[in-house]
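For reference, the structure I am asking about is given below.
Of the protein chains in this complex, all but one are displayed in their positions.
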Amino acid sequence: MYFASDNAGPAHPKVMEALMKANEGYATGYGGDAIMDEVRAQIRDVFEAPEAAVYLVINGTSANSILLGTMTQPWETVFCSDWAHIHKDEGHAPEFYTGSKLTLVPSTAGKMSVDDLQHAILGEGNRGVHGSQRGPISITQVTEFGTIYTLDEIKALTATAQEFGLKTHLDGARFANAMVALDCSAAEMTWKAGIDTVSFGGTKNGAVAVEACVIFDPDLAWEFELRRKRGGHLLSKHRFLSAQMNAYLTDDLWLDLARAANAQCVQLAEGLRGHDGADILFEPQANMIFFNMTRQEHKRMLDAGAVYYVENGDPYAGDPEERLMGRLVTDWSITAACVTQFLDLLRG
Amino acid sequence: MYFASDNAGPAHPKVMEALMKANEGYATGYGGDAIMDEVRAQIRDVFEAPEAAVYLVINGTSANSILLGTMTQPWETVFCSDWAHIHKDEGHAPEFYTGSKLTLVPSTAGKMSVDDLQHAILGEGNRGVHGSQRGPISITQVTEFGTIYTLDEIKALTATAQEFGLKTHLDGARFANAMVALDCSAAEMTWKAGIDTVSFGGTKNGAVAVEACVIFDPDLAWEFELRRKRGGHLLSKHRFLSAQMNAYLTDDLWLDLARAANAQCVQLAEGLRGHDGADILFEPQANMIFFNMTRQEHKRMLDAGAVYYVENGDPYAGDPEERLMGRLVTDWSITAACVTQFLDLLRG
Amino acid sequence: MYFASDNAGPAHPKVMEALMKANEGYATGYGGDAIMDEVRAQIRDVFEAPEAAVYLVINGTSANSILLGTMTQPWETVFCSDWAHIHKDEGHAPEFYTGSKLTLVPSTAGKMSVDDLQHAILGEGNRGVHGSQRGPISITQVTEFGTIYTLDEIKALTATAQEFGLKTHLDGARFANAMVALDCSAAEMTWKAGIDTVSFGGTKNGAVAVEACVIFDPDLAWEFELRRKRGGHLLSKHRFLSAQMNAYLTDDLWLDLARAANAQCVQLAEGLRGHDGADILFEPQANMIFFNMTRQEHKRMLDAGAVYYVENGDPYAGDPEERLMGRLVTDWSITAACVTQFLDLLRG
Partner (left out) sequence: MYFASDNAGPAHPKVMEALMKANEGYATGYGGDAIMDEVRAQIRDVFEAPEAAVYLVINGTSANSILLGTMTQPWETVFCSDWAHIHKDEGHAPEFYTGSKLTLVPSTAGKMSVDDLQHAILGEGNRGVHGSQRGPISITQVTEFGTIYTLDEIKALTATAQEFGLKTHLDGARFANAMVALDCSAAEMTWKAGIDTVSFGGTKNGAVAVEACVIFDPDLAWEFELRRKRGGHLLSKHRFLSAQMNAYLTDDLWLDLARAANAQCVQLAEGLRGHDGADILFEPQANMIFFNMTRQEHKRMLDAGAVYYVENGDPYAGDPEERLMGRLVTDWSITAACVTQFLDLLRG
């Protein structure tokens, strides 16, 4: 019953096999390996973007930060949700790599509205050199609250950005979960919807540690490479990054894993909805559920072996009737049995 | 006959097995995994340093840069050899992480002398706020030319640093190769010789991608953690770093691999010395050989399947009699047969 | 009728005389001038802080940014009002000098409440290395809306900071205007109220270009000096900064000028209050008034020669009945006649 995080579960066996296979013989380092050529072709194919620049890094923080660094001048501000991962959870890495700042856009259920984004953009870039200049927009898809922007919502945000001549980055740490939920193509969720660069997550969906950075404008490629190196994020034995992504993309493994994760989330949500004591807070659309429940109920579940975060209070200290917010995350490895066990336990 | 680099060979099977094993079940992310507890104990044991702070990162550039960032204020300068990896090959990452600069100390065969270091230190820190303040010393062991500082040489350099109240960092990307060559303990080569922090390499010696950062003064630990995160170098599925280092240190695997690499280097060097056309440039002490040979001879070797870098010219274009410098690197995976094949080929 | 800004008026004649006088003969550069010794003594006297470190820079942006840089680690966040000058008007200089970010605290009439500050502090520093660490608080006194924190309000904010072990910076670009309005001492408005460092403005109150940085903990002095130099803010012919501040502080010139500025502001505000068409938005407490008036009325005033900013719209284009916010600033040089002229014009 491990619902704490999608970075706590195992990598998929096919990813591990690919690592073992990649370990044979000698390979040029630093991205010159033959598997990377395959990965580049796979990503371009998946995104229907034959010119796209494609790079691999070890995690979402570096993917986001290096991409935003490549898109942002130090005097420009990055527009993002006030609950964006780049604001809340990346330890100032985006500020470090951009030399700049973030302008927080209010969000509902983790999502920015066009009106709020427009208002935020209008609030900057109007004070000459004294204030921030307008920089790129960063959209988190899946959001930190497990919700998903529709294609129309993404298009509306990027259209707003484009009105001001701004580019848009997509933080897709849970890209696959969003894509299968929307039942769309990678191209539809990105460049066809106005997205310029993508952090394409693998780690949370069955890889060991790999994210692809996809840049639809190849003119930015060399700068990205220089920034990646300057951040210390160019792997010498790069083939081990390539191998993960290669396996991840082969035979739609990434989509299968995301479908599995989302499906268990649906089951979990259904069970929670049928339980009087639990209130689901946002409509779970991918692989995360946020729900309120009394402290004593949380305590009971945790004591019984369920593993998940209670976000806004100590489940073991305080008024037993106070309602606290729990977060459940299903990764690809969560089984139906595991969900059933959790729900049975919940029902007591 | 792959002598191009020690980042081009495979990881050792035991490291790969450890990755497979680590993949079972669920584990807390971001360094909270149980294997990391083992690794911490192993490193403290190896270094006879029960208080040392120990962290893992993916490569040498990040290890060096984050450690130096932790040791250096932006107005201080880092003293290092003019051939140091941190100066030549890390794409401004040390400058990025320190916000500072490097003062290059002249070197012979990659090594700084005490006199030159002292002269460099005296040349800084004497202009009030106008010039650089004196910061840490960084020593590369094994040097970029395959030579090794003796323990006395290290002690003399750190004693010089200490006279000025300065700390010393050891860039040990090839730590094991140096240690087995010196036949000393890890403690003797580091804190017993006055070293304050160590980049302890695994990647070049049989790991996939892991280096340990060892900080003997635990007061710097928290700052290191914050800087690692800010650089995007905290891995979420951290157990996969831990597992590599764990296997690497278990049953002295790391020392066995370094001994194997160095032993083949000795064979190679002996063969080269016996060959009229090749001049070895520095005394090879670890797993690297630099040698001069005519362009046509380099071309002949490369055409026959030997893989190595010719550093100062194109082996395929120019005067056939011009002598160019080749670099041969033996990693753990190089076999005696491979060395024999190379030498037979050389002799024609 | 020049009410556009307190950086648009002339310097006081005594300041100019001091510049002329300072120009005689030779003086050691970079702050080693004899006048600086006097200034240091004057500031320490004014602040009743015999140990304080005192430095001069050319403007408020550099004073704030270098002080905050000295107080903030790159992984810490600076708490300030969402209308703070350091956020709105300093072109990312605070982010550049700190390497960090700002956490915006909601404000009313430019002022943060203790509750909002506490809430903001509690919202950071609780996510381990993933989120921001808590850094200093920066209070703007006079606020950007011309309002003033009472001594009790400052004390309450610094007490909140201290509960969390945090330091507090005072952005006193209009320090004198606040002090005469509160009728308190410099010590009472700063260290006696829990303030740790002060940007003590001269430029907006009769100087040419000088602000003092006052640091009550002299342990930070050397770092400040290094950061000032690194920012390019150490003046070579420093005596010209010293001379300004020296004249400014002599015979309470600074207080007289602030009293004059505030007094004309009172007259202006009284006149505006008596005018049906104008609504004063915040209680003017120093030398700034924000007021709403119809576009056509603004246009009439501007056409007649009044000079001031209309902040939220073009006074020359749009619905003539739409109400727009004007800002009036009185510096020391504004005469009663000038205010009368403005008010007469307003009344038509």
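We just call them A, B and C in the order they show up, numbering each chain from 1.
By our rule, a contact is a pair of C-beta atoms (placed from the backbone, for glycine too) under 8 Å apart; a residue touches a chain by one contact, two chains touch by 3 or more.
Note that this is a predicted model, so its numbers are computed, not measured.
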Notebook entry, point to check: Out of B:99, B:125 or B:277, which touches the unshown chain?
Noted result: B:99
Notebook entry, point to check: Considering the whole complex, which of C:96, C:222 or C:282 touches the chain not shown?
Noted result: C:96
Check: Out of B:127, B:273 or B:347, which touches the unshown chain?
Finding: B:127
Check: For chain C, which residues reach the chain that was dropped from this view?
Finding: 2, 4-5, 7-11, 16, 19-20, 23-29, 57-62, 65-66, 90-93, 96-97, 203-204, 208-209, 226, 229-237, 240, 307
Margin query: What does the interface between chain A and the hidden chain look like in terms of residue numbers?
Written below: 30, 73-75, 99, 128-130, 133, 223, 225-230, 234
Item checked: Residue numbers in chain B that touch the chain omitted from display -> 74-75, 88-92, 95-96, 99-102, 104, 127, 129-132
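FYI, only the chains that are shown with their structure count from here on.
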Checklist line | Distance between the centres, which are taken as Cα means, of chain B and chain A, whole angstrom | finding: 34
Item checked: Of all residues in chain B, the ones touching two or more other chains -> 226, 229-230, 234
